[in-house]
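Take this structure, written in structure tokens, and hold onto it; I'll ask about it next.
A single protein chain has been omitted; all remaining protein chains appear in their positions.
What follows is subunit A.
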């Protein structure tokens, strides 16, 4: 074998975990390395690339998804640990094909992003903050949204968007 040719090796299937992930209301059967994070399972194995990898170590918030309605950092969550739980990603947030979630619409209305890479995580966190009652004042919004970094620094527009969506989410709950 030529010293320059690729080394031969193959992934042993023995360590693979078989699991079922429920994402956006659909069940997916997967066979994964046990080390695969929920983030990589979504992005690399299910093609749900709306959830973003910004640091892979729980520091930026771009990978935020909901697990059983709670916001979690999918990069710090092993895929295997959410079997049997309901995962919601940005792709599953819109009410239907034509109607955006009020938070998505509010982000558009207030130009609450520039490059858009942190946006899915911002929106997932924002929805959860409103649901948890942690977005009642501007100061609360700023504090509880501080785990989601926006390098383009659209923060004032994000706060404005969350206030708009908060009102609409409350209306629709009544």
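Convention: contacts are C-beta pairs under 8 Å (C-beta built on N, C-alpha and C of every residue); 3 or more make two chains touch, one makes a residue touch a chain; residues count from 1.
Convention: contacts and distances are computed from a predicted model.
Peer 1: Which protein name, taken from UniProt, belongs to the chain you can't see among "Xanthine dehydrogenase family protein molybdopterin-binding subunit", "ABC transporter, ATPase component", "VacJ family lipoprotein" or "Peptide/nickel transport system permease protein"?
Peer 2: Spelling it out: the chain absent from the display is recorded in UniProt as "Xanthine dehydrogenase family protein molybdopterin-binding subunit".
Peer 1: In the full complex, which of A:30, A:67 or A:100 touches the chain missing from this view?
Peer 2: A:100
Peer 1: Under the stated touch rule, tell me which residues of subunit A contact the chain that is not displayed.
Peer 2: Subunit A touches the chain not shown through residues 3-12, 15, 33, 35-36, 40, 43-44, 47-57, 59-60, 62, 89-91, 93-94, 100, 104-105, 107-109, 111, 113-120, 123, 141-143, 145-159.
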